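Everything below concerns the one structure shown next.
Yeah, one chain of the complex is gone here, protein chain that is, but the others are all in their spots.
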Amino acid sequence: MTLDPPRHLVRSAVRRALAEDLGVLGDLTAALVPADTPGRGVITARAAGVLAGTACATETWAQLDPSVTVGWHATDGADLAVGDPVAAVEGPLPSILTGERTALNFLCHLSGVATLTRRFVAAAGGHTRIWDTRKTLPGLRALEKAAVRAGGGVNHRGSLSELVLVKDNHLVGVTIHDAVGAARAAWPGRGVEVECDSAAQVREALDAGADLVMLDNLDPDQVRDCVALVRHSARPDTPVEVSGGVTLDRVAAYAAAGADLLSSSAITQSAPALDLGLDLEPAGPR
Amino acid sequence: MTLDPPRHLVRSAVRRALAEDLGVLGDLTAALVPADTPGRGVITARAAGVLAGTACATETWAQLDPSVTVGWHATDGADLAVGDPVAAVEGPLPSILTGERTALNFLCHLSGVATLTRRFVAAAGGHTRIWDTRKTLPGLRALEKAAVRAGGGVNHRGSLSELVLVKDNHLVGVTIHDAVGAARAAWPGRGVEVECDSAAQVREALDAGADLVMLDNLDPDQVRDCVALVRHSARPDTPVEVSGGVTLDRVAAYAAAGADLLSSSAITQSAPALDLGLDLEPAGPR
Amino acid sequence: MTLDPPRHLVRSAVRRALAEDLGVLGDLTAALVPADTPGRGVITARAAGVLAGTACATETWAQLDPSVTVGWHATDGADLAVGDPVAAVEGPLPSILTGERTALNFLCHLSGVATLTRRFVAAAGGHTRIWDTRKTLPGLRALEKAAVRAGGGVNHRGSLSELVLVKDNHLVGVTIHDAVGAARAAWPGRGVEVECDSAAQVREALDAGADLVMLDNLDPDQVRDCVALVRHSARPDTPVEVSGGVTLDRVAAYAAAGADLLSSSAITQSAPALDLGLDLEPAGPR
Amino acid sequence: MTLDPPRHLVRSAVRRALAEDLGVLGDLTAALVPADTPGRGVITARAAGVLAGTACATETWAQLDPSVTVGWHATDGADLAVGDPVAAVEGPLPSILTGERTALNFLCHLSGVATLTRRFVAAAGGHTRIWDTRKTLPGLRALEKAAVRAGGGVNHRGSLSELVLVKDNHLVGVTIHDAVGAARAAWPGRGVEVECDSAAQVREALDAGADLVMLDNLDPDQVRDCVALVRHSARPDTPVEVSGGVTLDRVAAYAAAGADLLSSSAITQSAPALDLGLDLEPAGPR
Amino acid sequence: MTLDPPRHLVRSAVRRALAEDLGVLGDLTAALVPADTPGRGVITARAAGVLAGTACATETWAQLDPSVTVGWHATDGADLAVGDPVAAVEGPLPSILTGERTALNFLCHLSGVATLTRRFVAAAGGHTRIWDTRKTLPGLRALEKAAVRAGGGVNHRGSLSELVLVKDNHLVGVTIHDAVGAARAAWPGRGVEVECDSAAQVREALDAGADLVMLDNLDPDQVRDCVALVRHSARPDTPVEVSGGVTLDRVAAYAAAGADLLSSSAITQSAPALDLGLDLEPAGPR
Partner (left out) sequence: MTLDPPRHLVRSAVRRALAEDLGVLGDLTAALVPADTPGRGVITARAAGVLAGTACATETWAQLDPSVTVGWHATDGADLAVGDPVAAVEGPLPSILTGERTALNFLCHLSGVATLTRRFVAAAGGHTRIWDTRKTLPGLRALEKAAVRAGGGVNHRGSLSELVLVKDNHLVGVTIHDAVGAARAAWPGRGVEVECDSAAQVREALDAGADLVMLDNLDPDQVRDCVALVRHSARPDTPVEVSGGVTLDRVAAYAAAGADLLSSSAITQSAPALDLGLDLEPAGPR
């Protein structure tokens, strides 16, 4: 499943990006090229990875100059090899150039997110899934979460309104049991997840009826023990998330330990940009 | 010089970030803690780096609940060691918790930018400066460029309205000489920089009267030759920028080759988050 | 639990309301009263009900003229009798008058929502809870859902991002079993609710592992049977929602039939305004 | 006359409504249906009433997915019987489903306003007109006032910038005569209406040259007397409004008493939603 | 009467103005002055005129840096002589300098509007009033109309929602009589003004019951005749507006001809800026 981000969020993200890039005067270099010079370019992968953000790139030129057309050779989630053509961009040359950086900024960042996610997914193997977090770049969450989906990951909370995640900081003079009870009472039907840092807490969370258990900052062996504890409990299907310290090189170990979900902030917050560029065709005779 | 980003851009970035994190219902976990529970926490560096984004973190809680106070132990640009306390946050516990992630998302990303910038700056040594680019994350440019300054870097264009950068794509049936002339005519007083990928083009750019020369994707030896060419020209002080392939491990070589400015997209587009966290004090007796 | 709506949504709702009420010229009647005339008024309940929307009323005058003070005698969720004073408003008379209608429009509508909710809650008795829906007035959802909480109800989805509700319209050539499986796969940890209009579907939903069962447009006897079916299943605690045709006069019957949750669109979409008014004190000697 | 609300207000109201309904992740149930599943549904009246809000429903799907088409069988102001088809909606099934609730929220509320207005209009008979007020739901005024027009009512002030309405609260140490004079002086050409709660005040208002007289909270007999007083004055055509306590069952009596305009807040603030629903056609073979 | 423009319109106008002036990087010259350099300046009139726009100037620095204080020596509507001090501005020097131009842009334009208005008012003498139009600069209407009031003029329509002005373009196959009737029917209580370009039309307008008569592009003699016609009609107090060609040098003649209102687009659309400047005190010893 690869769902596009909500359209209005694509529109507003592009609007903001163009506003910050154009300034009051617009692109000064537009004065260097006659306005009616035709242009044609190809967005190309300069590194291997996973494509994401195509809706944003399309929207960039649509807002800037509707006469520019963008034809995609691949869609979000596609694997790209070095040199793969990704899209053909055609229209007035100054408009192509003015939109180039904004469109690429979206593509490079979001493809970077998708690419790193897929590496985590690959490392985790079949059963264990890669889950994102709320550690996203401010203002870009919807787009980054869609990129995570494009990379094969799944989305944890999009906002604080969605699930109840009981963390140690919430347990102020209150037991896990009472906290889960309060969550159930206040928010019927919501998933309730409890952060645990010991087997004892896992037991407490299961007894309290938590829908998910999050193991925070445990090592793979501890995770294995906690997973066993869950599997032998009355609700053995309760999903177990591992969080904290889930680096790419430890993904396999955590997956082998039986975790259902591995959550990573790196895939959204620390993903290096994927190198994509726009190659313009040399001007023909006019 | 560390200039804060324009205040209205801080305000709007925080407004967007809170809107995306709060949803329609707000923080579901607020139901777990009595609204008047007092809280106190410390933002702490969990990795060494350079601080940036403090204005955004302050603004986050200000917008969420003005009764939360944030007291900074360090300012943008400060070097942080692991374990350094960065700020004290005090106020109603639910408000502290609700704002925690948004405030940290700003701090971790922007401190990540500042930290990577400083590593580039350190590698470049005294004369050569680190210049950012327009390859920034959409909607975050002003904040990232301020973080670059906090890290000791300098800012290239904030928008397309600011400088004239003549790239190969602009040279459509037109010479460098004519392009620079057109830029001068259209935009008096603006800096005009010309992208060059050979010594011949550097000569052409100098002849055309370019204010800056950008060497694109040349290796250090080629850079050395081009710099020499500039220094022996009629305008020997013309700053020389090196762009493309300026990875951290090549910074010293480019600097040694005499470049005045090394531009890097990695510092804004691929900087890993700096790990900062909020440690809440255990609840005392009430 | 009565949680305020997110502050930024209060601010933006008030901003829009004032903008639509002030026009370009502002309040023409401000010309009738000297700008420095002091004023004092009391917001009073003219009908019995439940108070909601106080944050919006406070915000109205704060945006209009910070020198107006609003002191509340009651908070959201309070029961009001006819004639009860609700708030004292003090400041320049023209500012009080200009903000009067906007503040009351929020209070009257949201208190109307809270009042009707409480009537449903009272009719449902102890075990069964009143759940709101997404049938809210456009642009006012966060405020109306907070008013539902003030009235003693609980909130279903704030947005489509929060829970998975499988309706008949989603079952296009796909079984309930497969739909629930797809939801689980796509959205780990989310509550999954299935709309059922027969005992057979309830069985199918339970087998598929639904977290909640929604009985749509069944009469109390049918509800009783379906509830029994759930209680004797392997997951007897699965909450059962009754939806469709839950009018105030049928609430008791549905509650008696064992439903856990009764959802009503009327409480948000058809709640008559609660009559609250602002009585100004006669002008004293000046 | 049925004028559409200003287009930009339709656009912004729909934008807000979609934003609050979609959250960051969008419609989770979109994962249950293949994106290219074709869909077709009919919006149908489930109760008799008057249609309004069609522009908002069209705009909802236009913003969400331009490939969805909405074909109307009726226009704003049309009388609907139970079962009447109102519009055909055709396009990708997930897009139809995602927009369904938002479109219906507009239609149901605004048709509710139009329906209740028409009942008032019918009760008033030929001469007397139904006038709305500024007691509207915050952020929805333009749409509700258009719905009032669709129901056969007329609009009083859209904002405080439009007419001068002198209320008792404005008469702080100032006579009606002076207040009307001040209004005339400040705002040439504006209608000036005076709120009166006695025959003496009506006389005073007429003497002062008021353009309209508003009788506040008088019973039909008192209204009859005041109307007579106006009709025998020097300006017998001065329109007389009755305001306060104009419930549906008293409309006929007030109309019989000779009032020109009856103003009601109930038609905007307390109109129950009209029940309209979207029936999807069963999926055909694919 | 000098009413301030609605506060939210001041806020949004200033927000836009600062956004367009600050760009992404803010004020580059802030790097030239230490951030904590104290500053003090005086806004001074460099030409004689009428002050307007003070709320905007105060708001400019408030948004930019709340530590800057602005103390006014005069209020909107005050007559200024050359050299008059208008306001003292005190705070961090870089903040004063960054806000200087935006604050002055508001003051100079709006004082220009007020100044030209007052010249028209003075030329018109006692009875005849100066009326503005909808010919205002886009986005600045509320501020300009407040400046007109500061200059002693009065405001015609703030928007198309306020009055009914029947122009020749509306008379498409319809008589003045029918047009006025349609306006009355659709919009009870609204002033209805009719544009006339001949005595015959004036008679028709009066017969139709117009509330105001606008004489378009007539010379003073024609105006005199038309005014006489009104004064001898059944409604002799009907205000007469003269519009079109009301230049400053013809104001007295039109006033002498008996017009009640002279409308001018020049006062808003063509008012030259009033020269106001900020003089900074020389830096003292530090």
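Letters A, B, C, D and E mark the chains in the order given here, with residues in each chain numbered from 1 onward.
Assume contacts are C-beta pairs under 8 Å (C-beta built on N, C-alpha and C of every residue); 3 or more make two chains touch, one makes a residue touch a chain.
Not measured: the values here are computed from a predicted model.
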{"item": "Displayed chains contacted by the hidden chain, counting the whole assembly", "value": "A, B, C, D, E"}
{"item": "Residue among E:A48, E:A182, E:A199 or E:A256 that touches the chain left out of view", "value": "E:A182"}
{"item": "Residue of B:S159, B:Q201 or B:T268 in touch with the missing chain, whole complex considered", "value": "B:S159"}
{"item": "Where the unshown chain meets chain C, residue by residue", "value": "20, 23-24"}
{"item": "Residues of chain E (touch criterion as defined above) contacting the omitted chain", "value": "13-14, 16-17, 20-29, 31-33, 37, 56, 93, 97-98, 101-102, 104-106, 108-109, 112, 134-142, 158-167, 169-170, 172-174, 179, 182-183, 186-187, 190, 265-266, 269-270, 272-273, 280, 283, 286"}
{"item": "Contacts of chain B with the absent chain, listed as residue ranges", "value": "1, 129, 131, 154-156, 158-159, 161-163, 185-191, 193, 211-212, 239, 260-261"}
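In this section, only the chains that are shown with their structure count from here on.
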{"item": "C-D or B-C, whichever has more C-beta pairs in contact", "value": "C-D"}
{"item": "Inter-centroid spacing, chain E versus chain C (mean Cα positions, whole Å)", "value": "44"}
{"item": "Distance between the centres, which are taken as Cα means, of chain D and chain B, whole angstrom", "value": "51"}
{"item": "Distance between chain centroids, defined by C-alpha means - chain A, chain B (Å)", "value": "22"}
{"item": "Interface hub residues of chain C, defined as touching at least two other chains", "value": "1, 22-26, 31, 141-142, 155, 158-159, 161-163, 182, 186-187, 190"}
